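The complex appears here minus one protein chain, its other protein chains still in place.
Every chain is named by a letter (A, B and C) in the order it is written, and numbering of its residues begins at 1.
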């Protein structure tokens, strides 16, 4: 008998995460119930309700969920069991400023949603949005479990906790799966057999998009020597079994050369793709050439805009019945986690939650990423220990930056926000130049910074 | 293909724990290898080697292990993969003084191996023994995993860490299984069906023999309301499905009335039998009548001596071929944990290790009991959160007592040891009377307190 | 030129503390200004305003302050520079229950304003009063410096901080001066000369009325050996140069025998009179005979009532002009501290403030008593280090009790309050008996426990 649950989806008009969740839910026999889609773009939420009808009619669909369009946060959240948050803070126009305005100052970002000038300014507009959501959760569904997918992950989850300290929230990020895939490839190459990701154990610790693996095993086998072997062997050319990674035109390509280089330099394996990791360390990102040398793509915001246009067209076709909306498994863990929290099936996976000791040596309360045991009504972090000294040193700085940025954003303290900006690893500018860039970025995006006193 | 391992067993002459381990190993198909039995009573260790030969010849035996008798710690430990420690600190004559000398002062102990006057004096003679063992491990097998079964658990594990901080040790105690059994009984009574202990999830936190469960579930069901129902229902008469618990002559009887009473008073479920728990709270143990009233037995040391005599006779019969030595599963987790540490099969169970945050609000570094994830070459505590305020208050005192007792024992500081003694919950004496008892107990057992300057 | 300041006095109708402060201010040439007397007993406050007129007319008065009667907290506090809090929480009828109701259960208290059953119940009615005061300070004079004289000191100061975390408050207690006097006597006896208290340096640490001195010097001389000498010499008969201490009828007598005994047992000098210290350690207070044996008085509340009657008569005589109200120095430090906070003259003395590390090993945030540097607009605790292990063990328990009691009182959690009560050192009762006493005490004083849900 499947368990009936109510889910409030904030950012429910999205054509990325929302569609994935909808499809996963359609295929999960243990669950059923209702999903309330809320989006500040009401039309998109409405469109997704219509798409849900197509989904429910699809022959492969196992469970038909009831989808509604919520026009207020209260409507979306009142009495729900689960909340999913996947929003875009601002539009791609803001993101364009975040990512590309710094280029005039010699600063490049390969993603721009977490750290660097882009991540900081994005945080400044995201925190007030998350504060509103946290208050609504406290009011309408204080006992609900909340899954956040929005970036900057640590800052979003941190805000939710700061505003409503008893919130049951965790941040969910698939970047760490990247390392699982890498080990799967290596093991299959070595053994000639098939390896299941579920059989690989990683000990992970750090902050989102900059977490590290310091222990890895598959059954009785220690995987670190294997990683070292590949890091040495594919030093110059990189390593990936996905064809797209060899395409120099691919804005998302990722040959793991940064990852290999860092393993040799810092003694632990970064648990995210090179595009994310590189943003924390300036020497991989000095210019377009350096990115090419290290085999990873700089993702321009224009490509995101193009996708969006394509997705809008696709949505149109689906709504017109010109294209089917077929359920398939996304590979994301959302529905599994919901099942675990209901007590249906425990699991251990990585989660972004406040540090209560699991990330030894990082400050208490910062949002860290380690493994956690997901069980009935509980997410319990598993002690990850202390990272090797050199990796720890790098992560600790980012944890402190996060802490200071959070404080700046909660207090709307523009001077403190700039002090964080000036200390960012990518900002190797003089104080005056940095200020000029900072102000320029704020002014570009001020429509979404109304809570701040912009200079 | 089974994994070959070397095990050093300290206290290898025992007829209790050692026999259980030997039998479990004989039935575990995933493992094989050698076991070196070491005991300061060399003859007993030799006897167990002979018994192992009988075991290896038994038809039910699945794996034949190689058993040897080690005459020194070095011999026992050199290069082993695992160390098991289950010793009796002193003889039952010392334990007799521990448990019964305080009776003249109106202090009764139901077990006497952990806390109270008995536990403190036992600690004073155990710490120097554990220090010797820790040094030997550091020298002969620093990478080995060490399983401690010896009581006082927290003090033993604490000493091992203090003397050799990089030791890979955890303390293993089955008292928490008691709560699993209780829930199993209740659930089976409620549902009429069969319930597997493995399906019950407990969140446990505290110090050994005084840890508490604040969350419990079985699948999607919250078990706390069920517990409350039974606590109310069996308030007056107690609850146990084991017949012996109704026998007033049974020195080990346990009707869970203390457990039920504490749940109502303190809002969490003590995770050990009443005989253990009562020793931390003086009002259950004011005299023999109070124990009768609360339905638990006071275990005299004479009964332990009688057992020992019976076991010696049994050993004689086995060695003479008059009785067989048949393998059977003990229900203990030792072999499962060894498998988990080898990477063969992960598991989550309770472990006694230093607090690194898993027991929120307890001091860092004290030995706490919470769940931990056992995996390849790792024991990682799972965050248990903070106990409900009232239970926390009780546990915190014990954690502090442990810390001070450890410090006293490491420094051989008799005055500090007495200060701890005077603060013990069972010692409601005036300072002078308490000193008189303390000195008497030390003098009774001074043959095993040579490292101390006895007054 | 004297500095003009505004002082709001809460409890301004008192005939003890208020009169002392009024006299001290009249003699302090560096200060002048206004004092607003507020008291829930408005008539008493009015009477003190009239008395102030007599004081201002006295020939010895150096500075004439302007005194007014404030009828609301807001009136008393609006825009003041300093706040003084010295209130009686409830009446002596409540205190009578606090101190004497436990006697039926064999529990005696020599003072009854800090710890033990009396202190706990007093805390329960004081915390809500302090919460109101803290809110008023936050509203009317958030930048003012606040001096608290009210007991239970730690709980009062703790509440003020918890309710208004940015409050500038410290608790001021003269009990530690007791130890200064003791050293003065000893030094004068030894040297035959005159010794000034200001030349004696004490390092003090602990919680109010249970703080300890672990270092003491006068110039180049270490005073601990001297103390040891007197502790040994006056072991049996006690030591005091004040005649009243030899009078067995004196309810306040204090022969320092408890202090000497504790120095020998715990290796540090308790920094308060025996009547206060004894309340933390049950064996000095087992019955009336034990108090006699240890040479300290049990102070009945009847004697406090008698005093009050005498003081009321005295006040009448002053108001009628039958008795003069002459300024003289109280020996209290209030006016000196005000001067220090204004930047007029720095000083170092003991203060009760939250632990930020000054009392090593005690929990962060509990109210501890150590030295502090008082300077312009600042009170900065001086690191006192960690007490000797045995004394630390005693103090730590009290710090934890304070923490739990504070939490219980803030949350009006009666069960937690009782859990603290049951752990109190003086409460060596069984749980049921203790509950009976607890409920009786609450019911006796329920007129002042309206915020609580009394069982």
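Some notes on this structure:
In this section, contacts are C-beta pairs under 8 Å (C-beta built on N, C-alpha and C of every residue); 3 or more make two chains touch, one makes a residue touch a chain.
What you see is a predicted model; the values in this text were computed from it and never measured.
By the touch rule given at the top, the unshown chain touches A, C in the complete complex. When the whole complex is considered, the residue among A:233, A:265, A:306 or A:329 that touches the unshown chain is A:265. In the complete complex, the hidden chain is touched by one of C:360, C:415 or C:436, namely C:360. Of A:303, A:389 or A:454, it is A:389 that touches the chain left out of the display. Shown as candidates are C:344, C:410 or C:439; the residue that touches the absent chain is C:344. Against the chain not displayed here, chain A makes contact via residues 265-267, 281-283, 286, 389-390, 393-394, 396-397, 400, 404, 407-408, 413, 415-416, 419-420, 423, 428-432.
By the touch definition given at the top, chain C reaches the unshown chain through residues 3, 201, 203, 215, 217, 219-222, 342-344, 346, 348, 356-358, 360, 371, 373, 375-378, 380-385.
In this text, only the chains that are shown with their structure count from here on.
Innermost chain of the displayed assembly, by C-alpha centre distance to the whole-protein C-alpha centre, is B.
Once the centre of each chain is set as its mean CA position, chain B and chain C turn out to be 46 Å apart. Once the centre of each chain is set as its mean CA position, chain A and chain C turn out to be 55 Å apart. Per-chain Cα centroids separate chain A from chain B by 44 Å. Contact with two or more other chains is made by no residue of chain A.
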